[in-house]
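First the structure, which I've put down as structure tokens, then a few questions once you've had a look.
The complex is shown incomplete by one protein chain, all other protein chains being positioned as in the whole.
Up next, chain A:
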Amino acid sequence: MTAAQMSEVQTILAEEFEAVLEAWFATQKREGVRRPDLFSDAESRRQLSELLRAFAAALQQADLSTAVDIEAEAWSDLRLALSEVTLVRTERGVAPWEMTAFVLALKQPVASLLQERLSDDTGRLLQEVSDFGRVVDAFAMHINEHFIAERDEIIDRQRAEMMELSTPVVQLWERVLTIPLIGTLDSMRAQEVMENLLNAIVEHQAEVVIVDITGVRVVDTQVAQHLLRTAAAVRLMGAEAIISGISPKIAQTMVELGVDVGEVTTRPTIRAALAEAFRRVGFSIARIEDTRV
């Protein structure tokens, strides 16, 4: 199929640009995706006309003989216009489905114009309507992809930020370190935790490290495995690990899951762990004489 076969759509877009624009606008109004609360009529209309112009231009060049490939060169202007509009609309809180409906609303007005012009040639009418539908669908799918890609990017960035924030190793006392874990402990973070902890052991010549899991939301077999591996690595380095912050609930869960901590020392609170750590490195905390009367 050549571009010529969608000639009627192209003619409509060229001759009745304003009419299509108005109709598209009206359809959006009817389907409730115009969002007058977020955009003025003038602004909406400007966005639509930009899109429609890019769309008409792209149709001139696009090869429609195969599957519609929005990533192809011919569509680059349209893609650009689309991402601009998507950006503006999402920033103001438009949902992905609304954005898709926003684009799909173009189908109906063009179809009815085609129907008017090609009423005596049903074969060609069907052909053009279905081709046009194909293009608009591809168009809508592209928007969805775009949405997801953008969201993924945000998630990746936040994960990286979280990673940096979440694994501070703190020296509590001479030869005593602690690493308070907060949130979830997946494989990637567990690796990070282990690396930071082991390097800190070398740096501070620490003999006892307290791994505090008070802030870890869920302890399942995998998390327990990560904790025990960390403890094993700490032992290999020649230091000792104490896992603290094991609440009664977590203790029960761990036993139900069949987690065996083996030789690893555990304490219910970081306070108890610290007392144990002091004992091991040969310090004690004593109450000073109460002089406050």
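For the reader, a short list of remarks on this structure follows.
Basically, a contact is a pair of C-beta atoms (placed from the backbone, for glycine too) under 8 Å apart; a residue touches a chain by one contact, two chains touch by 3 or more; residues count from 1.
Assume contacts and distances are computed from a predicted model.
For the chain that does not appear here, its UniProt entry gives the protein name "RsbT antagonist protein RsbS", which is one of "RsbT antagonist protein RsbS", "ABC transporter permease", "UDP-glucose 4-epimerase" or "1-acyl-sn-glycerol-3-phosphate acyltransferase".
Shown as candidates are A:104, A:198 or A:246; the residue that touches the absent chain is A:198.
Listed residues A:42, A:154, A:236 or A:285: the one in touch with the omitted chain is A:236. Across the interface with the omitted chain, chain A contributes residues 191, 194-195, 198-199, 201-202, 205-207, 229, 232-239.
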